[in-house]
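For this depiction, one protein chain was excluded, whereas all remaining protein chains were kept in their positions.
The block that comes next holds subunit A.
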Amino acid sequence: MSTTAETAPRSLSRRRMRVDGWRWTGRIFLAFMLLYTAVPMIWMLITSIKSGFAALQFPPQWWPDEPTLASYEKLLDPQNSVGQDFLRFFWNSLFVSTVTTILSVIVAVPAAYAFSRFSFPGRNFLFFAVLLRNMFPAVIFLVPLFILMRLLGLMNTHGSLILTYLTFGLPLAIWLLKGFYDNIPVQLEQAARIDGATRFQAFILIVMPLSTPGIIATAIYSFIGAWNEYIYAYTFLTKNDQLTLPVGIQRFFSENTTDFPGLMAASFMMSVPVVVLFLVLQRYFVRALTEGAVKH
């Protein structure tokens, strides 16, 4: 007993030292990760406000001698052909992503609800079939879809993209939402039905509002996925006025471009909508993962 009393303060201080050691390791590590994450993005921004000449210097100008917004003006100017293209691609991306998002939610919500609540034959099989979709790369589907889209007359239309994007957003959406519905007590619906609501009304009035964070998370996920998608857009679209941003940008800046400020400005502008959307809504996303997918 007495020995414990004697050694206790010493071991406590040693423990505190060790804890401090961990904390410092954590801080240094975070600083490193911040550098790793932020430096490329900062360099993109700095390059985007350089003139074409200033960008191609060695050693580089760490901060441009004459910062200029010329690259942004060029991209956003509807009078100029680059600006026209850029704005059109931007609009195309926005259209495709928005429609995909709305449709994803409309399709995923009832499916997730059914997987969570009903026990129909084949339920597990169908659920895993849906999840399995995530396993397979775009390339496997590319050739046949290419032919299918030609068959359906959807080549060079945004419809081909929307239809395709729906399927890769759906599995994760359904999985996330199902986790949500699993956690909503069935008794709530039962109570509503005893009060005379139909199953559908109970679903719309009780279950839907409770799963709003899941729906928002699903919507963000679909939107970002569609906004950033490249390989299908690259394959299905050939006409210039149909292109979405990721493919469109590639068309402006050919293989051996030297217009790095323009390229960086375009990369930045392309990232703005999704980054803003995500930062505004990220707490829903994290919450959806916590409550839906990860919960024990």
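What we mean here is this: a residue touches a chain if its C-beta (ideal position, glycine included) is under 8 Å from a C-beta of that chain, and two chains touch if they have at least 3 such contacts; residues count from 1.
In this section, contacts and distances are computed from a predicted model.
Visitor: Which one, "Response regulator", "Inner membrane protein YebS", "Sugar ABC transporter permease" or "Hydrogenase-4 component B", is the UniProt name for the chain you do not see?
Guide: Cross-referencing UniProt, the chain left out corresponds to "Sugar ABC transporter permease".
Visitor: For the chain that got dropped from the picture, name the residues of subunit A it touches.
Guide: Given the touch definition above, subunit A has residues 11, 15, 18-19, 22-23, 26-27, 29-30, 33-34, 36-41, 43-44, 47, 55-60, 106-108, 110-111, 113-115, 118-122, 126, 128-148, 163-164, 166-167, 170, 174-175, 179, 182, 190, 193-196, 224, 227-228, 230-231, 235, 245-246, 249-250, 253, 260, 263-264, 267-268, 270-271, 274-275, 278-279, 282, 285-286, 289-290, 293-296 touching the missing chain.
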